[in-house]
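I have a structure I would like to understand better, so I am pasting it below and will then ask my questions one at a time.
Left out: one protein chain. Kept in place: all the others.
The first chain written gets the first letter, and so on, giving A, B and C; residue counts start at 1 in each chain.
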Amino acid sequence: MRVFSEGETVLILLGRKRFLMRLQRDQVQHTHHGLIHHNDLIGQLPGISLTTHLGYPLLALRPSLHDMIMSIERVSQIVYPKEIGYILLKLNVGPGCRIIEAGTGSGALTIALAHAVRPNGRVYSYEIREDMLRVAARNLADTGLQEWVELKQRDIATGFDERDIDAAFLDVRTPWLYLQAVWNALAEGGFFGAIVPTANQVSELIAALESSYFGDIEVSEILLRPYKPVAARLRPADRMVAHTGYLVFARRIEKALSHQSMPKGQISLEELTNG
Amino acid sequence: MRVFSEGETVLILLGRKRFLMRLQRDQVQHTHHGLIHHNDLIGQLPGISLTTHLGYPLLALRPSLHDMIMSIERVSQIVYPKEIGYILLKLNVGPGCRIIEAGTGSGALTIALAHAVRPNGRVYSYEIREDMLRVAARNLADTGLQEWVELKQRDIATGFDERDIDAAFLDVRTPWLYLQAVWNALAEGGFFGAIVPTANQVSELIAALESSYFGDIEVSEILLRPYKPVAARLRPADRMVAHTGYLVFARRIEKALSHQSMPKGQISLEELTNG
Amino acid sequence: MRVFSEGETVLILLGRKRFLMRLQRDQVQHTHHGLIHHNDLIGQLPGISLTTHLGYPLLALRPSLHDMIMSIERVSQIVYPKEIGYILLKLNVGPGCRIIEAGTGSGALTIALAHAVRPNGRVYSYEIREDMLRVAARNLADTGLQEWVELKQRDIATGFDERDIDAAFLDVRTPWLYLQAVWNALAEGGFFGAIVPTANQVSELIAALESSYFGDIEVSEILLRPYKPVAARLRPADRMVAHTGYLVFARRIEKALSHQSMPKGQISLEELTNG
Partner (left out) sequence: MRVFSEGETVLILLGRKRFLMRLQRDQVQHTHHGLIHHNDLIGQLPGISLTTHLGYPLLALRPSLHDMIMSIERVSQIVYPKEIGYILLKLNVGPGCRIIEAGTGSGALTIALAHAVRPNGRVYSYEIREDMLRVAARNLADTGLQEWVELKQRDIATGFDERDIDAAFLDVRTPWLYLQAVWNALAEGGFFGAIVPTANQVSELIAALESSYFGDIEVSEILLRPYKPVAARLRPADRMVAHTGYLVFARRIEKALSHQSMPKGQISLEELTNG
């Protein structure tokens, strides 16, 4: 596993570009800065520097999960790593977890979930569109994580097959319609998360969560501000992603809570759950 | 594992407060909203709602990793979950990884690393101050993750004991002084990360990385913008954390790269590595 | 006007505090760092440094408009300078402009508007609450700008008295209720602005603007990120104001625009006006 071997996917940094490349004996990769001979990389250590046939230096590395997510084939707006990391923490994802996701989309979050639940967890990922599911399956296969994921082509309006799930994440247009299905699938106290692009959807979702036995509601945005990494001229990049979506998180609560039994005029469910 | 049992730590949401509480038979917790009898929770399902003896409703849940990190005992500025999630992704942390961390501080990142590398990975966490290490050890024990962590009281100026490490993260004042030690400890192409509070430190660190055989340098900040989760009056919170630190990431590269061999006047190492 | 004279308000910087102080002969100001004798400042040049009787150094300056706005007496959430500057530009405020504002609140924006429209412009500021109007009047008097402002205690549901106004700014809870009144008061093509704290209000306001003959709608937020100004340890402050309000701007358009006359299925009014 130490040196690059045939069939392995490597990350190439060349000029201002980063790209993934699958190593195949006797193959040649054409780039704007000249040719890269795959044979020059096979058998070398990660972190090796070479030059193209035109003499431009390149750097070859094993791609991280982050690199793979950023370079998957996209058929939809993906969940970005800046959000993925926070989602994993808020949903308490770790080895052994059983997670539901809908929709699968291009599979960016699916890949990160699969990576995190190994070796004994499982991701159940629902997607209604067959074309997207095909792309997600390809992207998953490229990462070698498909063994931990069950892809299901299904309209989640018909509910989820699983029960006692640790966490569920919805990246769909109307997540508020599926809260009962999520509640049924989650274990007691299970974690719910969603990403929606508009403020109107956040409002609809919060209102639905409050009337569907979910508590500890949190809404937040994650902004990543990249810098130009030049020691003598440190400064933020000129432009940044201003918005991918609002994140909404909540926990499943038990129906035993009787609104009627609350002390009148003292504290509302909203105050209770939003701490 | 389903119902709350004696000795277990539960998360309580009461009024505007969130806190952790270890369940002990016949114990009583005093709060501003009245008493909570531990016996009322033992044997109940997570997500249960009760009232204090004054009639205020409360919600009891199993704490997430996020909840535990936010409520550890602090003897230093902690790395926040907003950064932790991104750090885990950028350092490619997952089950089976072997990770070095210095300094341990209060152990916030240590806990997240330990959680992520289970069941067969390991975290080597270095801290020079004995008082901090004691607090970190207590915080770790509270999460039950101590089995995956080796705490070492040591000045990292003397180097790290480990070799072929997957990733190393430095949360120290002068990370640029330890890059040779990090390089020696990392596997080929291994992941490096650091957090520093000031822009001056970022400049020093970038300069040192470029002359110490590290490539693919990235500098960024993560901002979390919390919202008040009220459906009819959705708005950001009034105040937010404006800064915890700048994140710097890089990869170990091989020394074979000869600066002299680069085509003159065409492309610099800086351009190469910063894509 | 060069040296500090009796009766003048000066800005004092002492330790970590900034405050305004009206110079009165033989007066003494008590502070946590000792006494300041007013006589020591009268007759001195702005920018002078003195020491308190305990030997602490202080700096005395003429306050800027920004300083005065930040230190007015507050009976309501004020519009902050970070927003005020942008509002002045977007509303095209300058010498000679006639501006309507409602509500007056504590008068922070009123002061900035009055300062900008001198010497021949005028600000008409409406406020329904008498208590607020009294505070705003006091704050205005402290700046010496009252001559350019007409304060009116009035419910704007009854409309505005003025016509052919250059710009109107609403800082009220339900700005969408007063758009007809604003339209009537504005000159052709006149500038409209509003600040509202919640996303729901923004949605309501946009919808009303689109059906009330306003065009060129813009919605934005202004964030000010303060830094600790230390040369060797440059870094953002720990905390910042995350939200004061959403800014909404639009222009009055003529009613001649017939929706029916638009080419079918090609371009909507929304596209037209939001460019």
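Rule of thumb we're sticking to: a contact is a pair of C-beta atoms (placed from the backbone, for glycine too) under 8 Å apart; a residue touches a chain by one contact, two chains touch by 3 or more.
None of the values given here were measured: they were computed from a predicted structure.
Peer 1: Which of C:Leu58, C:Ile78 or C:Ala168 sits in contact with the chain that's absent?
Peer 2: Answering carefully, the residue with contact to the hidden chain is C:Leu58.
Peer 1: So which bits of chain C touch the chain we can't see?
Peer 2: Spelled out for chain C, the touching residues are 2, 13-18, 33, 45-49, 51, 54-59, 61-62, 64-66, 69, 81-82, 84-92, 94-96, 112, 115-116, 118-120, 187-189, 191, 199, 202-204, 206-207, 210, 215-232, 234, 246, 248, 251-254, 256-257, 261-263, 266-267, 269-275.
Peer 1: Spell out, residue by residue, where the missing chain touches chain B.
Peer 2: Output for chain B: 199-200, 202-203.
Peer 1: Under the stated touch rule, tell me which residues of chain A contact the chain that is not displayed.
Peer 2: Interface residues of chain A facing the absent chain: 197-200, 225-226, 232-243.
Going forward, only the chains that are shown with their structure count from here on.
Peer 1: Please tell me the distance, in whole Å, between the geometric centres of chain A and chain B computed from their C-alpha atoms.
Peer 2: 19
Peer 1: Could you give the separation in Å between the centres of chain B and chain C, each centre being the mean of its C-alpha atoms?
Peer 2: 42
Peer 1: Distance between chain A and chain C based on Cα centroids, please, to the nearest Å.
Peer 2: So the centre of chain A lies 42 Å away from the centre of chain C.
Peer 1: Quick one: which residues in chain B touch 2 or more of the other chains?
Peer 2: 199, 225-226, 232, 234
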